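Below is one structure. I have some questions about it.
With one protein chain removed, the remaining protein chains of the complex are shown where they sit.
Let's look at chain A:
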Amino acid sequence: MTELSYREPEPKIIAGVKGDWEIVIGMEVHAQVQAKSKLFSGASTEFGAEPNSNVSLVDAAMPGMLPVINAFCVEQAVRTGLGLKAQINLRSVFDRKNYFYPDLPQGYQISQYKHPVVGEGEVLVDLAPGVARKVRIERIHLEQDAGKSVHDMDPEMSFVDLNRTGCALMEIVSMPDIRGPEEAAEYVRKLRQIMRYLGTCDGNMQEGSLRADVNVSVRPVGSTEFGTRCEIKNMNSMRFIQQAIDYEARRQIANLEDGGTVVQETRLYDPNKGETRSMRSKEEAHDYRYFPDPDLLPLEIEQALVDRVADSLPELPDDKKARLVGAYGITEYDASVLVAERANADFFEEVARGRDGKQAANWVINELFGRLNKEGLRISESPVSAAQLGSIIDLIGSGDISGKIAKDLFEIVYTEGGDPAGIVEARGMRQVTDTGAIEAAVDEVIAANADKAEQARAKPSMAGWFVGQVMKATGGKANPQAVQALVKAKLGVE
């Protein structure tokens, strides 16, 4: 297998008044597990249902209800762990994390504290072709999601919907290996991409399927010690993650340079004001008094399950990218664009099979993706199939149409559909390669513009004007290379 090599990016440096500072970031990403039912109950996980309709008596924490674990959620956590090249712990333990909030009816969240299901792994965060940061994963644990509170329906009351209560979450905890706001956003993007390949999390940030807590600290450039960190909670947009880190780092630097200290605390990012503020109420709640959940035995996974999941893993983005570069001779940049979504890469491979890879990548990325993006369509909604696009490329290769006509043909296939070869035939789009016919057209243009021909003989760069005229006269169907050669020959210029 082809392995691409990378160098580490330069860390982002923030110039303070007294010196340069480096940002150190660790993240906790909460990813909702893609499953039909909840982690410990048989209620549906479907998003957008009527309030409190996807709630069982277990989720509502009625007395005497007992949790029973969803085997598929366990498998999904294992799959995610393997996708992040992580160690799978065959024995893990569920604990109760105790706190009180209206959207947590149990009064505790079932989580994993000392013994998570997944141990250390790593993610390669791509920043530019040939530049990537390896971010180490500390652990992934399974836990319950909380419900949702709505605060704007009544002036005095908050409204609580428990539909999300008890849905399975994977909390993916990174080591403090990230060194800038862009890297942090790219890290989340990469996790999202890998989980979408694996089918373990849909990554829908608007619906809250992926949320991130960010631990930010700063230190003088050259220092190897970590500064005191602040945790910014619950962000569900790549843009906000970057803005929040940038603001928070500058706030901490200003504090330290003024002779102050950074207080370890939980903060909230306010996107309207573009600033973070302290969540004082959370401070006391940090005393979670974890203890093993007496309702749940330790989770023991068979090695056979891990092996079976490992065998069924799809090709992941890094491997796919390396393979596309090796097999099709495309650039690393093009390969990154293509592997962003599995369906995009599959489409490309269908077009590229048996054809020129670079040309296929060009058409898929520049023409097709460009057009789809303009209309906000996904590849699955593309009006042009891989077979149709392949056929257009074949028509260029066989010399039936020029690259320019191919773009017109693409437009017709995109808007009207149909067989590209048939369209070329029916609409007379075949390019003229018959030298005699082109020669006649060249003669005609030169004869009609004797003055310009005179000038062109003195100034050969004007030959291009004649090529344009001939192309126009032939309705764009003349073979451009043939036209160019004939024009130059007839004018006697190089």
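Methods note: a contact is a pair of C-beta atoms (placed from the backbone, for glycine too) under 8 Å apart; a residue touches a chain by one contact, two chains touch by 3 or more; residues count from 1.
Operating definition for what follows: contacts and distances are computed from a predicted model.
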Complex member absent from the view - protein name from UniProt, among "Na(+) H(+) antiporter subunit G", "Trm112 family protein", "Aspartyl/glutamyl-tRNA(Asn/Gln) amidotransferase subunit C" or "L-serine dehydratase": "Aspartyl/glutamyl-tRNA(Asn/Gln) amidotransferase subunit C"
Selected from A:87, A:149 or A:366 as touching the chain missing from the view: A:149
Residue among A:74, A:191 or A:316 touching the omitted chain: A:74
Among A:55, A:309 or A:423, the residue in touch with the chain that has been omitted: A:55
Selected from A:25, A:125, A:160 or A:432 as touching the chain missing from the view: A:160
Where the missing chain touches chain A, by residue: 35-37, 41-44, 50-58, 60, 68-74, 98, 100-102, 149-151, 153-162, 268, 279, 281, 284, 287, 289, 292, 296-300
